[in-house]
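Every protein chain of the complex appears in place save one, which is left out.
This part shows chain A:
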């Protein structure tokens, strides 16, 4: 995944908090999302972004909570979502928030 076009650019993200219960059946997409976000390429786009994971055991739904730099929060309930949907939602918001810096860099 190229960092600028198809990949994740996390420059506008401050913190990502993922919580899930690993003994449930609906956590596959959340865990895949965690692997994608925690990968080297995604983390290298923004080193200050923290990725925290909480492992619970209370049969709760998997929840992904993303806080952006300008204060906006994106909460995704991963029980019935696929990884692709979650990634594309995050990517859309990231690129929407960070077009000025990229456009300036390109020009």
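As a convention for this text, a residue touches a chain if its C-beta (ideal position, glycine included) is under 8 Å from a C-beta of that chain, and two chains touch if they have at least 3 such contacts; residues count from 1.
FYI, contacts and distances are computed from a predicted model.
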Out of "Signal recognition particle 14 kDa protein", "NAD-dependent epimerase/dehydratase domain-containing protein", "Large ribosomal subunit protein uL10m" or "Prefoldin subunit 6", which one is the UniProt protein name for the chain not included here?
"Large ribosomal subunit protein uL10m"
From the listed residues A:17, A:51 or A:69, report the one that touches the chain absent from this view.
A:51
Touching the hidden chain in the full complex, which residues of chain A are there? Just list them.
22-25, 27-28, 31-32, 34-35, 37-40, 51-53, 55-57
